[in-house]
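A single protein chain has been removed from this complex, and every other one stays in its place.
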Amino acid sequence: MRFLLSDEQREFGRTLNALLGAAGTPAAVRAWASGDHKPGRALWARLAEAGVFGLAVPEEHGGMGLLPLELTVAFCELGRHAVPGPLAETVAAAVFLHRLGDGAAAGEWLPRIASGEAVVGLCAGSPYALDADAADTVFVIQDGVARRTGRHGPVQPSLDPARRLSRPLDGTVLVRGPAVAAAAAPALDLARLVTAAQSLGLGRALLTATVDHARQRTQFHAPIGSFQAVKHRLADTLIGLEFAQPLVHAAALAVAAGAPAAGREIAAAKVAAGEAAYAAARTALQLHGALGYTEELDLSLWIRKARALRDAWGTPAECRARVLAGAGASAEGPL
Amino acid sequence: MRFLLSDEQREFGRTLNALLGAAGTPAAVRAWASGDHKPGRALWARLAEAGVFGLAVPEEHGGMGLLPLELTVAFCELGRHAVPGPLAETVAAAVFLHRLGDGAAAGEWLPRIASGEAVVGLCAGSPYALDADAADTVFVIQDGVARRTGRHGPVQPSLDPARRLSRPLDGTVLVRGPAVAAAAAPALDLARLVTAAQSLGLGRALLTATVDHARQRTQFHAPIGSFQAVKHRLADTLIGLEFAQPLVHAAALAVAAGAPAAGREIAAAKVAAGEAAYAAARTALQLHGALGYTEELDLSLWIRKARALRDAWGTPAECRARVLAGAGASAEGPL
Amino acid sequence: MDLDFTPAEDAFRAEARAWLAAHVPAAPLPSLETAEGFAAHREWERQLAADRWSVVSWPEELGGRGASLFEWLAFEEEYYAAGAPGRVGQNGISLLAPTLFEHGTDAQRARVLGPMASGEVIWAQAWSEPESGSDLASLRSTAVRTAGGWLLSGQKTWSSRAAFADRAFGLFRSEQGTARPHQGLTYLMFPLDAPGVTVRPIGRLDGKPAFAELFLDEVFVPDADVIGEPGQGWRVAMSTAGNERGLTLRSPGRFTAAAGRLTALWRSAGDPSDTALRDRVADAVIGARAYQLFTYAHASRLAAGGSIGAESSLNKVFWSELDIALHETALDLLGPYGTLADDADDAPGQGSWADGYTFSLAGPIYAGTNEIQRDIVAERLLGLPKGRRA
Partner (left out) sequence: MDLDFTPAEDAFRAEARAWLAAHVPAAPLPSLETAEGFAAHREWERQLAADRWSVVSWPEELGGRGASLFEWLAFEEEYYAAGAPGRVGQNGISLLAPTLFEHGTDAQRARVLGPMASGEVIWAQAWSEPESGSDLASLRSTAVRTAGGWLLSGQKTWSSRAAFADRAFGLFRSEQGTARPHQGLTYLMFPLDAPGVTVRPIGRLDGKPAFAELFLDEVFVPDADVIGEPGQGWRVAMSTAGNERGLTLRSPGRFTAAAGRLTALWRSAGDPSDTALRDRVADAVIGARAYQLFTYAHASRLAAGGSIGAESSLNKVFWSELDIALHETALDLLGPYGTLADDADDAPGQGSWADGYTFSLAGPIYAGTNEIQRDIVAERLLGLPKGRRA
C-alpha cells in the first residue's frame, strides 16, 4: 500500500495551481457571472491543453482513458481557484457518451471535449442545467431518455451568480431504454466524485485565505488569529478538510478499480468534502467579518460557491442514504 | 402580561433550594443507587411537607389542586439537587388516578401521595418502571389497560445508577378501555413537563459548578475560565438553559389554562430543556477533565442523570414530532 | 405569571392586523437595496406614518401611538406575519431615536424625529471603520473643532443602505491621546449630501449594494447636531448599541413569522417521513417560540421597572444562530429551488428564502460579533475572569 499521490500526480496538481494562479481567475469568474463567457472559455482551453478534460475521454477519442484519481487532483485545483463553468458536467458527459454506445454522438463530442473545444452541459435529476448559456450543447437524462439540446430557458439567478442555471428545452432524442440508466449511473457517480474534489480545493482555498487574514487583521491590539475562539474554529475547519481528502482519493481508486463499493465511497467523500467546504465558507465569512460579506472581496466568489457544490450531484442527505445502501462493513472497512 | 414568576413562586423555589441544600442530597443519591432508600424516603417526606406532591393532587384528596407552574418551580429545584426517586412518576400518577375515574384507587392513593407517605411508580411506553423497588406501588398503562402492581423483575443497572429500572410484573387490572387513554394523556404530558423542569434545574446546577471550577482551576498560570474556548463553551451552555426556561414556564401555563397547544408547548420545552441539560453535562465533564469523570466527585451524580432525563417521558425525536403535530403557526406564536 | 394580553392590547393588535391586511402590498416591493426599491420602501414608510403605524411606541405628539412594550411586540408579530415590507427607516428608528430620547435636546427631537417617522429623512449608521470592527473604540475618524461646529474627516464603512439614505450618525474622535480609547469620542449627525462627503456603495455577498463606504473630508456639522456632550460619545452610543443587540432590532415577530412560513413550506413541500428535516423544522419552531417567550420575560421585567444589560448578548447569539439554521433548513427543503435568488423567474413563491439566507449570514457578524457577545456573556453574566482573548 502506498496511499499517497505519486510525484507525477502532485506535479500535475502544482502545474494546474500555477497555471490558474497566474490566469486571473477571479476576473474570469466575475465576467462569467455577468454572462461574458470569453475569459472563462479561454481558461477552459488552457485547462484542456494541460490535459484536464482528456482525463475523462478514452484514448480512441483523443483522451487518456478514464483516470479518476487524476481527475480528482485536477478538480481539487479547479475548486481551489473557483474556476467557473460546467466542469463536472463536461467530464461526466464524456463518461456518459462513452458508455451510452451511441457511436455518432461519442465520435462527435468526445474529441471536442478532450481538446477543450466543447463546453458541455449535463442535466439529470434536477430541473436545471448548469451554464447551458455558455455550453455548446447540453445532454439531458430524464425518464430513461437521453436527449441533446442547444436551447434553454431564461437564466435563473442563484446564490452563486457564477453558476448560471436554466431549464434545457426541447432537444433531439439520442437513446431510449435501459442503456440510458446504465450509462448514466457511472457518469453521475463521476460528477459527484469530481464535485467532491472541487469542494475540497474550494475549502482549502477558503481556509488559507482566512488563516492569512487572521494573522494580519488586528483588533484589541492583537492579531485575531491569536484569539482562542478563532484558532479553534480554524482548527476544526482544517480537521474537516484533512479527513475529507483521503475519502476523495479512495473513492477515485474505487472507481478506477471498478469496485462494487465505489458508489458508496463516492457518496461518503461527497458528504465529507461538501460539508467541510461549506463549513470553511461559514468560517471564512465569520472571521472576515463584514469584509467577507462583500462581493468586492474576491473571497466572495469562493464563499458563494460552497453551498452550491455541497448540494450539486447529490445533497448530503442523498449521499448519506447511498452510504448505507449496500453490502456493509467488514474487517477491511466500514463501507 | 407578566411573564415572571410571582414573589410567592420564587420564594417557594428558594425554600426548596435551601431545604435540599441543607439535606445532604448527594449522600441520599448514593444510598439510593446502592438500594438503600431510607435517606431518600426521608427527603421525600420533607418535600411532601413543603407541599411538593400536593401540587398534583386535588383538594378533596388533601392536595392543592393541580398547579402546573408551581410543579415546574419545584421540579427545577429537585433537578438542581439531583433528588432521587420516581418524582415525575408520582405526580403524573396522581393526575392519572384523578382522571381515571376509579374512585377507590384515587381515594386510596391520592391522599398518600399528597402527604408523602406513598412513593408511586408509573410505567407507560417503556418496558421499565423507575425505582419500582423503592415504590409502594406501580401503576402500569399498557395496551389500553391500567394495572397496579407491587411486583417487579430484577433491577437493571443503567448509566445513572440512581435511576433503578425494572420491569413491573403481574398486577391487578383497574380499568380497561378508552378511559385509560383519556386519563393517560394529561398524565404523561405532565410527566414530560416536570421532567423538562427537572432537566432545567439539573443543567443550572451543572453550569454553576462548572463556572466555579473554571474560576478556581489553574493551568498554564491562569484560571481556565479565562481561556476563550472555555468561556465560549460556558456561554453557550448558559444560552441553552436561558432559552429553555421560558418554554418550561409557558408550557406550564398552557396546561393550567387547558390550552389546545399545551401538548406541543410541553414537547418544545422538553426538547430544549433536555438538550440544554445534556449539553451542560457534557460541558461539565469536559471542563472538569478527569475529575469530572470520577464517581467520587458529587458532580457525577448530576452528570449521569442528564442523559436519562433527556430521554425520559419523550425522547427529543418524539418531542420534535409532537411539536409539529398540530394546528401550526399564527401571528401570536409558532406553536 | 401569565402570558395574557389585556383587552386593550388585543384591540391594538386587531387594529394593526386589520390595517396591515388592507395595506400590505400584494406583491413584494422591489429590493430595498436598489434605487427603485428604496423609493418604494420610503413610500411605504410614508403610508405607515400617515396612519400612525411607523413608530407605534413613540408618543402621540411625535406621530406614534404611545404603545406599550407589549403592544409593540404584538404589532411586530402582526407586521411580520402579514409579510409586510422591510423597514427602510429602521436604522433611524431603532438606533438613533432611542439615543435622542435619552440624550438629545428637545430641539433635536423636534427637528429630527418627525421626518424620521414619516420616512422623509432616512438615516444610515456610521459606526465601523476599516480598522475598527469588533474593537469599536479604536475609531480614527476625527471631529475637529471649528467656529460654530465641527469638521468631520476620515472613513466609515459598512454603513447599511447609505447609498440611498439622507443622513447618517456616528462616533468621531474629537480628542487625541486620551488615556483610554473610549474617551474623547463625540456622537454626531451629518447629511450624506454635504460638501466633503463621498458615498461609495459596496456590494453585498449577493451583489446588492446593501452598504457603503463613506469618505469624509472636513465635513461641517453645526454644534446643534452633536448628541450629548462632546467627548462623551462612547457613553451616549452604548445605549444605542444596547438597543441594536437587544429588543428592538430583531423583534421576535420576525422569527415566529419565519418559523410559521417554514412550517407551512414543510407541510406543503416536505416529506413528513423525512425525520432529519422534520427535526430541523421543529427546532426552528421551538427556537422561535423560545425567543418570543424570552423576550416576553424581558419585557415583563422592564415593565416591572427592571433593566436589561448584558442579557442582550444572550439574545444576539440566539437569534442570529436561529436565523441561519432556519434558512438553511428552508434551502434544504426546497432542493434545487432553494438557491434560486428572489428575482429568479422560478423562485419559490413562499417567501424570499435565498435573500433571507444571505441576510441571515450577516447576523453573527454585525451589531457586535457573536465571538464578542460570548465573551460578554461569559464575563458579565457568568463572572468568568477577563482574558486577553488570545
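We just call them A, B and C in the order they show up, numbering each chain from 1.
Basically, contacts are C-beta pairs under 8 Å (C-beta built on N, C-alpha and C of every residue); 3 or more make two chains touch, one makes a residue touch a chain.
Keep in mind that this is a model prediction, so the values were computed, not measured.
Enquirer: Among the chains present, which touch the one that was left out?
Expert: Within the full complex, the chain not displayed touches A, B, C.
Enquirer: Touching the absent chain in the whole complex: find that residue among C:A8, C:A35 or C:A276.
Expert: Once the missing chain is taken into account, the touching residue is C:A276.
Enquirer: What is the set of chain B residues that contact the non-displayed chain in the whole complex?
Expert: Output for chain B: 126-128, 153-154, 156-161, 165, 167, 218-220, 222, 226-230, 282, 285-286, 289-290, 292-296, 300, 303-304, 307-308, 311, 315, 317.
Enquirer: Please output the residues of chain A touching the missing chain, sorted low to high.
Expert: Contacting residues on chain A, toward the hidden partner: 1-6, 9, 69, 207, 211, 214-215, 222-223, 225-228, 230-232, 234-236, 238-239, 242-244, 246-247, 249-250, 253, 265, 268, 271-272, 316-317, 320-321, 323-324, 328-335.
Enquirer: Mind listing the chain C residues that contact the chain we can't see here?
Expert: 273-279, 385, 387-390
Assume only the chains that are shown with their structure count from here on.
Enquirer: Taking each chain's centre as its mean C-alpha position, how far apart are chain B and chain C in Å?
Expert: Distance between chain centres: 39 Å.
Enquirer: So how far apart, in whole Å, are chain A and chain B when each is placed at the average of its C-alpha atoms?
Expert: Here chain A and chain B have centroids separated by 50 Å.
Enquirer: Scan chain C for residues touching two or more other chains and write them down.
Expert: In chain C, residues 371, 374, 389-390 touch at least two other chains, as defined above.
Enquirer: Return the residues of chain B touching two or more other chains; collapse runs of consecutive numbers into ranges.
Expert: 227-228, 232
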